[in-house]
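Sharing a structure with you now.
Removed from the display is one protein chain of the complex; every other protein chain stays in position.
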Amino acid sequence: MKVWLTALIALLCSGLALALGAAMLALPEFVVRLPGQVTANLVDSGVAHPVTAVLLNFRGYDTLLEVAVLLLALLGVFALSHHASGHAHPSAPAHPVLQTLAQLLAPLMVLVAGYLLWVGAHAPGGAFQAGAVLAAAGVLLGLAGLLPAWAQPGVLLRGGLALGLLVFLAVAVAGLPQGELLHYPPALAGALILLVEAGLTLSIGLTLAGLYLASAGWRQ
Amino acid sequence: MTPALAFDLLLIAALLWSAARALTIADVFHAVVLFIVFGLLMALAWARLSAPDIALAEAAIGAGLTGALLLDAIGHLRAKRREPEQ
Partner (left out) sequence: MSAALLYALAGAALFAIGLAGLLLQPHLLRKILAFNILGSGAFLILVGLGQRDGTADPVPQAMVLTGIVVAIAATALALALARQLLDLTGQMRLPEDRPDAEPVDD
């Protein structure tokens, strides 16, 4: 019985793949071309890289909601990790080579994150990539045992986690008097985007590192 | 068959194989390692699709952080298995 069900599901999934493939091959030519519209409005967006402009300006609302979703997921992980603290087995003390390596690498990674944040205005990069590198630095430091604050998050840590969303919300609401949410005045757009991205980098870095460090295995 | 097309076909074959194998291999640890490999191959695919931003994000977040999370979960699973049954 189980074998028949497995075969049926495998068959249906293959059929889905074939149907999707056939649909893709039968697509007509484009009616609307977005890259042209993006390039035409790029000068007013405040940055020179089209993906950053789309992410932070043209579709900034999506990014705002995404940061909120990220924070929600972290809250969920926090809520679940407190339950498991009774089962925590103490982790072995970190190897001294790992600690030295982490201490050497972490400032370099912060520097790379800062560069990625800055360069996102005119080349591939931006807040998410910089935040990911920061998160990697955080995970590395956590693995080396150098980040005890995650066991009991204090005000500073929580403030950093919320900062990105709050800055983005503040910039979004500040555009309300001009008539619509998330409206950047074209003269200030570049500076506002950099401000929002800086807050986002810090928040995303802390949140992604927190998704790892707040899991049950790290209760000290 | 241009070199670019040959590379694309090889990359797609590797993507599909690592994904299918990750879901069917016996040991869960091997499955996670194959998944990390899949993530890095996806970063290559994004680079081929002229999407360097996505390639950066996929390598760091998709392969790196997701891999770390999964390996941590496996460590927890193994520690749980080694605990005496109560």
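Order of writing sets the labels: A and B. Residues in every chain begin at 1.
Throughout what follows, a residue touches a chain if its C-beta (ideal position, glycine included) is under 8 Å from a C-beta of that chain, and two chains touch if they have at least 3 such contacts.
Not measured: the values here are computed from a predicted model.
List the displayed chains that the omitted chain touches in the full complex.
A, B
Pick out which of A:Met1, A:Met24 or A:Leu104 touches the chain that's been left out of the picture.
Only one of A:Met1, A:Met24 or A:Leu104 touches the chain omitted from view, namely A:Met24.
Return the single residue from A:Ala53, A:Ala121 or A:Ala189 that touches the missing chain.
Touches the omitted chain: A:Ala53.
In the full complex, which bits of chain B touch the chain not displayed? Write them out.
Answer for chain B: residues 4-5, 8-9, 12, 15-16, 19-20, 22-23, 26-28, 31-32, 35, 38-39, 42, 45-46, 48-51, 53-54, 57-58, 61-62, 65-66, 69-70, 73-74, 76-77, 80-81 touch the chain left out.
Could you list which residues of chain A touch the chain missing from the display?
Residues of chain A in contact with the hidden chain: 6, 9-10, 13-14, 16-17, 20-21, 24-25, 27, 29-30, 34-35, 38, 50-51, 53-55, 58-59, 62-63, 66, 69-70, 72-74, 76-77, 80-81, 83-84, 87, 128, 204, 208, 211-212, 215-216.
By our rule, only the chains that are shown with their structure count from here on.
From the C-alpha centre of chain A to that of chain B, how far is it in Å?
Result: the chain centres lie 19 Å from each other.
In their complex, what parts of chain B are in touch with chain A?
Residues 52-53, 56-57, 60-61, 64-65, 68-69, 72-73, 75-76, 79 of chain B touch chain A in their complex.
Using the touch definition from the top, list the residues of chain A that touch chain B in their complex.
So the residues of chain A touching chain B come out as 51-52, 89, 116, 124-126, 128-129, 132-133, 135-136, 139, 208, 211-212, 215-217.
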